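Read through the structure below, which is laid out as structure tokens, and then see the notes.
As you look at this complex, bear in mind that one protein chain is not there, while each of the others sits in place.
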Amino acid sequence: MKKTLFLGLASALALSLASPADAAGYAKQPKDVEWSFSGPFGTFDRAAMQRGFQVYKEVCAACHSMKLLSYRALGEKGGPFEYVKIGDELKHFDNPNDNPVVKAIAAEQVITDGPDEVGDMFERPGRPADRFVSPFPNDNAARAANNQALPPDMSVIVKARPNGANYIYSLLTGYYEPPAGLNVPVGQYYNAYFPGDLKAYWKGEGHAPKGGFISMAPPLIDDIVTYSDGTPATVEQMSKDLVTFLAWAAEPKMEERKRLGFGVMLFLGILALLLYGSYRTLWRDIKH
Amino acid sequence: MVWPFVDQMNPSGDTLALASTEVDLSQIPEGAQIKVMWRGRPMFVRHRTKAEIEEAQSVSLSQLKDPQTDEDRATAADGTYRPEWLVMSANCTHLGCVPLGDGAGEYNGWFCPCHGSHYDSSGRIRKGPAPTNLPVPEYVFLSDTKIKIG
Partner (left out) sequence: MSGPSTYKPKPGFETWLDQRLPLIRFANDTMIDFPTPKNLNYWWTFGGILAVCLVLQIITGIVLAMNYVAHTDLAFQSVERIMRDVNFGWLLRYMHSNGASMFFLAVYLHMARGLYYGSYKAPREILWILGVIIFLLMMATAFMGYVLPWGQMSYWGAMVITNLFSSFDQLIPGLGTSITTWLWGGFSVDNPTLNRFFSLHYLLPFVIFAVVALHVWALHVPGNNNPTGIEVKSKSETVPFHPYYTVKDGFAIVIFLMLFAAFVFFNPNALGHADNYIPADPLVTPAHIVPEWYFLPFYAMLRAVPDKLGGVLVMFGSIGLLFILPWLDRAKTKSMRYRPIAKQFWFLFIIAFLVLGYCGSQPADGPIVLVAQIATGYYFAYFLIILPLLAKLETPKGVPTSISAAVLSSDKKGQ
């Protein structure tokens, strides 16, 4: 009886967890990608993160903000530029303010600061402690520049979408040719993984295709960036790198979390064994 | 004695004083709608097509859960009646979600995805758990292309 009940409750929990990712519309199931950071032992692939940051900086950052991140985070523990190659050795900087790569990335930006002594605002180069500079001053400006569509902030986007890493990868690589019979509105793009309902736009036979219309033009084309480590910049490669970077940005403490988790589980496991032993010993002579 | 402790939870002076909202209608093409914020909640302003207006006017009151004529709903507080403009609350009267617009639902008006309420092209409740029509706020025409809500 106990077993049945427990199984029942467990399956109920599982069922209630399985809230349908495609309830919003009828998009294709995201591709199943093998990520360096998945599973209890997963960590972020540093090289992929660095390449991913390059893709963000050179492509995505034109429209998408990452307001929750600071430049210093790039050089903090677990960040993409925690270790910097100087000459032949990897050097670690405890204080990201001293990290030359992070300093250089921040210094490329222009920050409006102030007011100064006479009350005027002034511009200065960015510092590691500054937040990522947003491409638009506010949401209305972003909409106005993007045909009324608001490019979402990407700081936590991997956590803000169901099955986030796979979904974003699939979306970036899912700009397929629209099937014949699908009327794509001007300024919109067909994407097989974007949730939507295409019934009203479908003139072909059978069911309307899965997917939806997205306002973002296909952002990646082969070799749109040049990787300094010589990795071929295919759309798939860039998408994978970018998602690795975004996954880190959404959950920068993941590696620390898993590491601590193993310690805690080990401690609790030993404690459980000890307690079970004492329980059996204590109750040995009691009929119950 | 208890009243001050209860009443402090009611809307405060600054909340009540929230200014009215002016909407520029010239930016809304026929068959489109915009959402504007008024007193912290969204309002639909829809530029209705001929077909939508006709459909809304052809409904007899006996078919409605919350009977109201389309003319009543499309008339501003100053008595101006311009049926192409429909101004109403964008919170479903069931539990407050924002319904999907642009002819959604079984009655070519709005459809609330939360609990499945259907509204017609006049914003009147036709099917689902919502008890009443989407309420029309007080608004007046300031000019041909400008209204003021509140």
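Some notes on this structure:
The first chain written gets the first letter, and so on, giving A and B; residue counts start at 1 in each chain.
The rule we apply is simple: contacts are C-beta pairs under 8 Å (C-beta built on N, C-alpha and C of every residue); 3 or more make two chains touch, one makes a residue touch a chain.
Only a predicted model underlies this, so the values are computations on that prediction, with no experimental measurement involved.
Set against the missing chain, the residues A:85, A:199 or A:288 yield one that touches it, A:288.
For the chain left out of this panel, the touching residue among B:39, B:82 or B:148 is B:39.
Within the set A:110, A:160, A:184 or A:221, the residue that contacts the chain not displayed is A:160. Against the chain not shown here, subunit A presents residues 2, 4-5, 8-9, 11-13, 15-20, 23-25, 40, 68, 73, 152, 155-157, 159-162, 164, 195, 250, 252-253, 256-258, 260-262, 264-265, 268-269, 271-272, 275-276, 278-279, 282-283, 286-288.
In the full complex, subunit B touches the omitted chain through residues 6, 9-12, 15, 35, 37, 39-42, 90-91, 94-98, 113-116, 128-131.
Keep in mind that, in the parts below, only the chains that are shown with their structure count from here on.
Rounded to whole angstrom units, the spacing between the C-alpha centres of subunit A and subunit B is 38.
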